[in-house]
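Notes follow the structure.
Here the complex is missing a single protein chain, while all its other protein chains stay put.
Chain naming follows the written order as A and B, and within any one chain the residues start at number 1.
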Amino acid sequence: MKELEELFLPDNVHYAETHEWIRDNAGDSVTVGISDYAQDQLGDIVFVELPEIGALFEEGEEFGTLESVKSVSEIYMPVSGEVIAINEALEETPELVNEEPYNNGWIIEVKPDDPDEVNTLMTSGEYREMLKGTE
Amino acid sequence: MRESQGTSGLILNEPLLWEKGKKGRCGFSMPRRDVVPSPVDEELAGDGPDFPDLSEVDVVRHYTRLSQWNFGVDTGMYPLGSCTMKYNPKINEREAALPGFAGAHPLLPPELSQGSLELMYRLEQYLTEITGMDAVTLQPAAGAHGELTGMLLVRAYHKSRGSHRSKIIVPDTAHGTNPASAALCGFHPVVVKSGEDGIISAEAIATIMDEDTAGIMITNPNTLGLFEENIREIAEIVHSKGGLVYGDGANMNAVMGIVQMGKIGFDVMHLNLHKTFSTPHGGGGPGSGPVCVKDILKPFLPIPRIIKEENKYRLSGDFPESIGKLQAFYGNFGVMIKACSYIMSMGTEGLKRASQLAVLNANYIKEHLKESLYLPYDKPCMHECVFSDKLQEAEKITTLDMVKRLMDYGFHPPTIYFPLVVHGAMMIEPTETESKEDIDHFIKALKAIVAEAGKDPDLLKRSPIRPKLRRLNETAAARKPHLAG
Partner (left out) sequence: MRYLPHTEEDISSMLHAVGAENMDDLFSMIPGHCKIENSLNLPEALTEWELNTLMDGLSEKMAVSPAYKIFMGAGSYNHYIPESVSYLLGRSEFSTAYTPYQPEISQGTLQAIYEYQTLVTRLLGMEVANASMYDGASALAEAILMAMRITKRKKVAISRLIHPYYRDVVRTYLEPGGYEIVELPRLENGRTDISGVTGMDDLAAVVIQSPNFFGCIEDLRSTGEVAHESSALFVLSFTEPLAYGLFKNPGCQGADIVCGEGQSLGVPQSFGGPGLGMFACRMKHVRNMPGRLVGKTTDIDGRPGFVLTLATREQHIRREKAKSNICTNNSLCALASAMYMSSVGGTGIRELACLNYDKAEYLKRGLREAGFRITFDSPTFNEFVVEFGKDFKDTYKKLLEQRIVAGIPLATWYPDLSGHYLLCVTETMGRADMDALIEEVRS
């Protein structure tokens, strides 16, 4: 397990309490993945269960799961919206979520109901503070 | 013996079945052909399966070599908490193999199967006596199957009263099969937290028990090896709101002849014949999970049931309120014979003694290891005790590392990471069939490992080093499953 200082928490995304990150693509879509903290806690990801394209979810609703050898974790929508793309590469190489959580390990792309909802989530600094509190 | 029990030796490599053999070999004595061949419809005829052709010698060597890579109770101490890996008496095997039993067709007319019907009837009597309950079904194939049966009985009971309850209370220490069985039955599990003392308080139940709750599933003794001391009060609260109490009897080995399950408030409970009653685990079964009930649930028991009339036995399906069937026939009869033989061999005194010694052995281990391993509940335990890796945190040594090293010392690891309420749990259940010397060896081995954790943690991380294979890549197995050859 990484120490708090070792975690990579980039500034160009926002963070949810449930450890998802969300990037505003400035063009009517956002991309969602899980933070370095989350992938570190989960360990080697062996399988990702993705939603269907076109599925609609509310903020906070479970949209998929991440499986490691010994556990399963739900992933939750940071904002409400429609799933417009899923990262199909994760079917063959789920380890991308561990290796590149913010780049090739992205999970879904969403058309948000409210484009401003992204800004209500935590900044990198706020998320790191939150993690510090849970130690 | 001064040296460590664990050693290395000569075992042989052995390929997969289909990597051996030659076309045309056979390991089977083909019966004499005394009829002429008949034509087979060409549309339906197939090519037959692609099985390897092996001689009897091929097969015998194959499985003999494979067996030598395994560790069983007959090899050494197997202290898996929650599993009751006690010695499996060999005489039980002889009885189960008797031709009259092994060769019996389940649909024989009753007059031709009095032997098996009588044995099952007797076993039912013994189990009701041991638990203090009123009636039994022997049909469920294993503990989890028994839990499902119990949940179906609870559901049927409420349905018969016009009540549709959707929830069931499950302690946080429960075995995974409990919520899984409840869910299969359409119940939504509501988790209740155990107290600081490791048991459930009556207050905690009073807070959540309501008229939408079908009842509670409770393991007693629980998976921390502790007796749920508030069970009577808990049962009263559940009953007062019209609910039922399901007892998970997996830990019955701690209390035979001591606790009367029938009067602590259980309405229904299951037993594991492959745990408490000495039938072998078989590498994962077959087991047998009889369910014992109080009279109120009798009408709903699975069919058929065994009836005794004037010294003759028969099966009857004439129970209109029955939940139906859980298996095609009557349960795992081959396993029942072994459990019945065990009970007949032990008798009243023997069973009570077994429980007493199981509890004594566990407490002895607890006392001797509590300086070396963190003991979350420092009080008398029942037949199993739970430690954790808290004291080894500084060296970054986990429970997993320690138990992997235990294999090098010649012991099977205890249960790890269960129950979930203890982080890094190590659950040790010696059972009564381990002698003091073997337990002393075990304690010595664990103490040595704890010392190694301090002096040479890397050794633990690399262990086990003696078995045929070292630590296996479970991640790769799950990412790219190869499930058939």
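Please note the rule applied: contacts are C-beta pairs under 8 Å (C-beta built on N, C-alpha and C of every residue); 3 or more make two chains touch, one makes a residue touch a chain.
Only a predicted model underlies this, so the values are computations on that prediction, with no experimental measurement involved.
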item: Left-out chain, listing which of the shown chains it touches; value: A, B
item: Of A:E20, A:D36 or A:E67, the residue in touch with the unshown chain; value: A:E67
item: Contact with the hidden chain (one of B:T137, B:S181 or B:T276); value: B:S181
item: Touching residues on chain A - with respect to the absent chain; value: 46-47, 67-72
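Rule of thumb we're sticking to: only the chains that are shown with their structure count from here on.
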item: Chain centre separation in whole Å, for chain B relative to chain A (CA means); value: 39
item: In the complex with chain B, residue positions of chain A that touch it; value: 44, 46-47, 67-70, 94-95
item: Parts of chain B lying in touch with chain A, wherever the complex brings them together; value: 417, 474-475, 478-479
